[in-house]
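In what follows, a structure is listed as structure tokens, so that the remarks can point back to it.
Every protein chain except one is present and positioned as in the full complex.
For reference, chains read A, B and C in written order, and residue numbers begin at 1 within each chain.
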Amino acid sequence: MGGVIKESVSIDLLKRKMDDFAKERDWEKFHSPRNLLLALVGEVGELSEIFQWKGEVPKGLPDWKEEEKEHLGEELSDVLLYLIRLSDICGVDLGQAALRKLHLNALKYPVNGSSTEYENANNNYSTTD
Amino acid sequence: MGGVIKESVSIDLLKRKMDDFAKERDWEKFHSPRNLLLALVGEVGELSEIFQWKGEVPKGLPDWKEEEKEHLGEELSDVLLYLIRLSDICGVDLGQAALRKLHLNALKYPVNGSSTEYENANNNYSTTD
Amino acid sequence: MGGVIKESVSIDLLKRKMDDFAKERDWEKFHSPRNLLLALVGEVGELSEIFQWKGEVPKGLPDWKEEEKEHLGEELSDVLLYLIRLSDICGVDLGQAALRKLHLNALKYPVNGSSTEYENANNNYSTTD
Partner (left out) sequence: MGGVIKESVSIDLLKRKMDDFAKERDWEKFHSPRNLLLALVGEVGELSEIFQWKGEVPKGLPDWKEEEKEHLGEELSDVLLYLIRLSDICGVDLGQAALRKLHLNALKYPVNGSSTEYENANNNYSTTD
């Protein structure tokens, strides 16, 4: 990119942009918590469709065409944007909540814990969190 | 908060923290694209469970107990963290992709478009994006 | 329908039809458990999109146009068909499993239990089942 340094994108920046976007279009009336939650589920469905018939795919998606990766970026973004909007509408500071959750996860899974512990935690019919 | 200014949380910061977290615990071997995608779907399920029997809920969740909002923040965070990790493992720069998607959305839905157009776009058996 | 009695549709009938459908098109190679699971998630997303901007809707969907209800029937069916196919490919007898689960649910939630118990079971940060 010829020396251009990409700006770091914050959760708050995306939150403000989503809020402006909705205000400018008078879409705030559609953005109730459960409407946004269902929209998020819809986008997760579109994300899943990208991966559905592929079998396992390796990290970095080496064999994907550029347009496929671009499409993937769009669906990942749709999930992110609705998630940030849902959090905002619910009055949750998502960035701070994520830092807090990472801290809780670190306490729950100490570094010297084994992978077996991880597998137990995740496979033993219990939920991850 | 007594004059303390909360730091803005960037997507990249969370990405690095997730990467460190996985490396420190030797969990990278579990983090294939489709494993992470299914983990994301699992967390979206937990998020939905919070809202499932409540009927419509107003913005800001005025009647929710503090512990319910805290729990909500945790589930929103779990979705975010897996989404960021999935993007990273797929080689997608999620922050930049989200800015790009916002730009595409602005072109697709110009400000002077009507809400009716929005409703058509979203209800008429077509997907949002 | 002029005296015609609609045949009862069994899980097994749909299972056999899905199996024939896949065999006839040489699609069995695509139908691995996780491929089908992701396809199911994709269909749940499409189902959610139908409801996403509507706010609460009353039972029976009295205000929906006929074509909307038909579209809803198609998305509900897509979820059902992938669910039946996934069960079959996993070697699970879905019909028998559902009868067994209903029995377990009846033991877990006895008839004289209160709705409060229900709410506790479902809202108290625990999963339904």
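FYI, a contact is a pair of C-beta atoms (placed from the backbone, for glycine too) under 8 Å apart; a residue touches a chain by one contact, two chains touch by 3 or more.
Computed from a predicted model, the values in this text were never measured in an experiment.
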item: For chain C, residues in touch with the removed chain; value: 6, 8-14, 17-18, 21, 24-27, 29-34, 37, 39-44, 46-48, 51, 54, 56-61, 69, 72-81, 83, 86-87, 89-102, 104-106, 109, 111, 113, 115, 118, 127-129
item: Hidden partner chain, residues of chain A it touches; value: 34, 37-38, 41, 46, 49, 52-56, 71, 119, 122-123, 125, 127-128
item: Touching residues (missing chain, whole complex) on chain B; value: 30, 32, 34-35, 38-39, 41-46, 48-49, 51-56, 127
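Assume only the chains that are shown with their structure count from here on.
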item: C-alpha-based rotation, chain A on chain C, 0 to 180 degrees, nearest 5; value: 180
item: Rounded Å distance, chain A centre to chain B centre (Cα mean); value: 4
item: Chain A and chain C, separation of their C-alpha mean positions in angstrom; value: 26
item: Centroid spacing, where centroids are CA-atom means, of chain B and chain C in whole angstrom; value: 26
item: Chain C residues counted as touching two or more neighbouring chains; value: 34, 38, 41, 46, 49, 52-55, 127
